[in-house]
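Take this structure first; my questions come after.
What you see is the complex with one protein chain gone and the rest in place.
So, subunit A:
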Amino acid sequence: MTAGSQVSGEVVTTAPAEPQETRADLKRKDNRAWWLVLPVVVSVAFTAIIPLMTVVNFSVQDVFSPSDRVFVGLDWFYEAVRRPENREAFVRTLLFSAQVLLVEIPLGVAIAVAMPRRGFWVSAALVLVALPLLIPWNVVGTIWQIFARADIGLGGWTINNVLGIGFNYTLDSTDAWITILVMDVWHWTPLVALLAYAGLRSIPEPYFQAAQIDGASGWATFRHIQLPRLRGVLTIAILLRFMDSFMIYTEPFVVTGGGPGNATSFLSILLSKMAVGQFDVGPAGAFSLIYFLIVQVLCYVFFTVLTRSGR
């Protein structure tokens, strides 16, 4: 069963569930293809390799000034792992990513299922839902910095004056955390919803007709027809959301600046304080290499688990 079909030049993507081996086997082996990927390699390497090498260089030296530096081996790496502040930020970031995934993935799928499928309202719905994705990240921060304030923001004002709950994200750690989480859900659930919507659209109509003939309930249709077909797009959604939430920087930096106290200082905020604020480039370099590695390993684990289960 393949969902890949083609009508009048409009291309439809292949079914994500299709095993890759079959597709790869059909490809011709030809190393001249390297000429075609060369421009990509050059353009990406220019901005990727040199900074990476520089950071590696930082991470094994103690830099007092550009001309005065001492080779320290792996000391910074040991220190980065041992420092309690780093460990706390790591746990905090992991917790944040877990909450983001737990809220955004189910919510995004639910919205995609509820989204209109035909008529003028499809375009309107797509444009409105996608809007938060097109706002510069610091502006997202600004929007929520305003919206959640008790004195001038609609959200904060409503919670304080209508619901009668004391809410102040600049003073209370829980409130700050909730503000950041709600902001991220507001900002990124649309991405999950649009991905899931694309996945739902690729399910052929006969599937639904068959379900209807069998008298399947709405839930059964969702559980046994729609959900399995979403595996591919949800893999992408989970990977993207994990990566970006684990590296979140700009938005919380604008709203809380990592505070109050350390309540919302995620790994990237802590790192940037070390690197830019205190100019401890050695420890910061070692720390960010470990961080980089963790993101890659976790992404690889997610990817493997998500693509293997269900085969």
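One rule holds in what follows: a contact is a pair of C-beta atoms (placed from the backbone, for glycine too) under 8 Å apart; a residue touches a chain by one contact, two chains touch by 3 or more; residues count from 1.
Convention: contacts and distances are computed from a predicted model.
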Of the listed "Aldehyde dehydrogenase family protein", "TusE/DsrC/DsvC family sulfurtransferase", "Carbohydrate ABC transporter permease" or "ATP synthase subunit b", the name UniProt assigns to the chain that isn't shown is "Carbohydrate ABC transporter permease"
Contact with the hidden chain, among A:I203, A:L227 or A:A263, goes to A:I203
Of A:L94, A:V113 or A:L181, the residue touching the omitted chain is A:V113
Per the touch rule stated above, subunit A touches the missing chain via residues 4-7, 9-14, 16, 23-24, 26-34, 36-37, 39-41, 43-44, 46-48, 50-52, 54-55, 58, 111, 113-118, 123, 125-139, 142-144, 146-147, 151-155, 157, 186, 190, 194-195, 197-206, 208, 212, 218, 221, 226, 232-233, 235-236, 243, 247, 249-250, 267-268, 271-272, 275-276, 281, 284-285, 287-288, 291-292, 295-296, 299, 303, 307
